[in-house]
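Of the protein chains in this complex, all but one are displayed in their positions.
Each chain gets a letter, A, B and C, in the order it is written, and its residues are counted from 1.
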Amino acid sequence: MNTDLIFCMGLALLILGVAVFVVGSREPFPAVVGFVIFGLLVSIAWMCLSAPDVALTEAAIGGGVTGALLLVATARLGDSSKKGQKTKTPMGFHGLVILLCVAVSAGLIAVVLTFPEPAPTLALVALEPLESTGVKNPVTAVLLAYRALDTLLETVVVLLAMAGVWSLAKDSDWSKTPLFGYSPEPGGPLVLLAKVLIPVGVIFGIYMVWTGSDHPGGKFQGAAILAAMGILGLVAGVTSVPAVTNAKLRWLLVLGPAVFLVVGLMGFLSVGYFLAWPPGLSKAVIVLIEVALTPSLALMLGLLVAGPPRQLPTSNS
Amino acid sequence: MSTVLDLLTIVFVSVGVFFFVAGTVGLLRFPDTLTRLHALTKADNLGLGLIVIGLLPRVDSPQDALKLILVWALVLVASSNSSQLIARKVRREES
Amino acid sequence: MTEFLFVAAILVLITLTLSLARVLRGPAKVDRMMAAQLLGTGGIAILLLAAGSGLKAAADVALTLALLSALAAVAFVKSGERLATRTKNDKQP
Partner (left out) sequence: MTIPTIFGICASLLIGLGLYGIIIQTRVLRKLLAFNLVGTGVFLLFGVIGRRGAGGGLEGDPVVFGLVITGIVVAFSATALAVAILIRLHEETGDDSLVDEPPDEEGR
């Protein structure tokens, strides 16, 4: 048996083991730590499946940013719930649930084992017009050339989710800024960490966007890294977020989707379809959209983690 | 020449992996949190560093070599600082 | 040579499985978080080994993980502080 096959089997078993722990652990905190590890392992699994673009997304969003979000959430929710601790699911119901889940898994495994040979694929169809776009990374080409509508709506979904988070603020806190949980504490290793990591992270995030049109990477991965650096700066107290009522912040948030939409509408004029790129200019248009989307997406993702605007918790009064 | 480089890779990567094993054993066997933290930082920094050195002869461009070294440097900064943060937290909780 | 790097990756994977025991057992939150840190570094090592065996993009994934590995630890350490100040406030009438 090949070593890579053994490695993948071990990885798959480890992923399943961590997942059992995430579901089965008694306290919420260990479950969240398990979930962070789960994200890390899954991003390695994506590398095994030869999907580096997805692996980058999972590493940045699944492991890093989601981990920070959930760790802060568990701290705020506390360890034990007052209710629900003693409630027990009836045995019969429990058995039924297990039966259902086993049936779902078994059915899916049966599907996996009976996949058609040879596998159906859109790779050749997707490759065919790839040359005309001038973009060498096929995944980026799919996201912004053939499935641009998906990507446009996706950025709108992220924006709406962020607006939803903001709408949860108390009326009295509306003019405040989103905080990532607590008051920053100046000095110490945290500031050093922020000062070293943030510049490198920002450069790498921009590199990720820039390289994304020809190599694995892209705006989502880059924006997630930039967002993570923003959160790090927020926690260390070296960066701050303006109040949510700030006009500049709001303009920056809608800039990306707005540019995307306007460029998409221009397709009516040049080619005759919505989101159709003018021939010969495809790569320029795709790069323009990527560049315009990156700061907006980075802000949205970071603000999603930072939560609704809140009053600074007073620690000593 | 290439066999010498291959040997270099094998030696350094093996020692690096050994440090990971040692760090994990420390994490599992040491009696309290601070000594475990000690074991952990050794594994992080040395193990990864040796693996990076072992892989350097195998890269085919200076950029790739730089990337490997950058990864190590970032892990060094991140792990030493977060270890200190964690140690402070342990101290604060004990007092 | 690729075979050797895969064997090394398998060995690192085994150490990761072992350090998972610390995440399971705890006892303190700090212990679980530390074990998660070790798992993060191990994951980076595996990705670098993969990059060494020819999967070049793995180095970018490793770099991403290295940048973000500190974020979880920082969020953990700071969020505990936030909780402490809040419970202090809760006690006041």
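Definition applied: a contact is a pair of C-beta atoms (placed from the backbone, for glycine too) under 8 Å apart; a residue touches a chain by one contact, two chains touch by 3 or more.
Being a predicted model, the structure only gives us computed values, none of them experimental.
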Displayed partners of the chain not shown (whole complex): A
Which residue of A:I37, A:A141 or A:I289 touches the chain not shown here: A:A141
Residue, one of A:M91, A:V112, A:A247 or A:L269, that touches the chain absent here: A:V112
Residues from chain A at the interface with the omitted partner, ascending: 4-5, 8-9, 12, 15-16, 19-20, 22-23, 28, 31-32, 35, 38, 42, 45-46, 48-51, 53-54, 57-58, 61-62, 65-66, 69-70, 73-74, 76-77, 81-84, 86-87, 89, 94, 97-98, 100-102, 104-106, 108-109, 111-113, 115, 119-124, 126-127, 138-139, 141-143, 146-147, 150-151, 154, 157-158, 161-162, 164-165, 168, 218, 220, 301, 304-305, 307-308
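Going forward, only the chains that are shown with their structure count from here on.
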Arrangement of touching chains [line / ring / star / complete / other]: complete
Chain A-chain B separation of Cα centroids, rounded to whole Å: 27
Geometric centre distance via CA averages, chain C-chain B, whole Å: 12
Contacts with two or more other chains, residues of chain A listed in rising order: 190, 193, 197, 200
Shared interface positions of chain C, touching two or more other chains: 16, 33, 35, 60, 63, 67, 69-70, 74, 80
Chain A residues touching chain C - in the complex, by the definition given at the top: 3-4, 6-7, 10-11, 14, 17-18, 21, 29-30, 33-34, 36-37, 40-41, 43-44, 47, 52, 55-56, 59-60, 63-65, 67-68, 71-72, 74-76, 78, 180-182, 185, 190, 193, 197, 200-201, 204, 208, 215-217, 221, 225, 228-229, 231-232, 235-236, 313-315
Footprint of chain C on chain B - complex, ascending: 6, 9-10, 13-14, 16-17, 20-21, 23-25, 27-28, 33, 36-37, 40, 43-44, 47-48, 51-52, 55, 58-59, 64, 67-68, 70-71, 74-75, 77-79, 81-83, 85-86, 88-90, 93
Interface residues, chain A side, partner chain B - complex: 188-190, 192-193, 196-197, 200
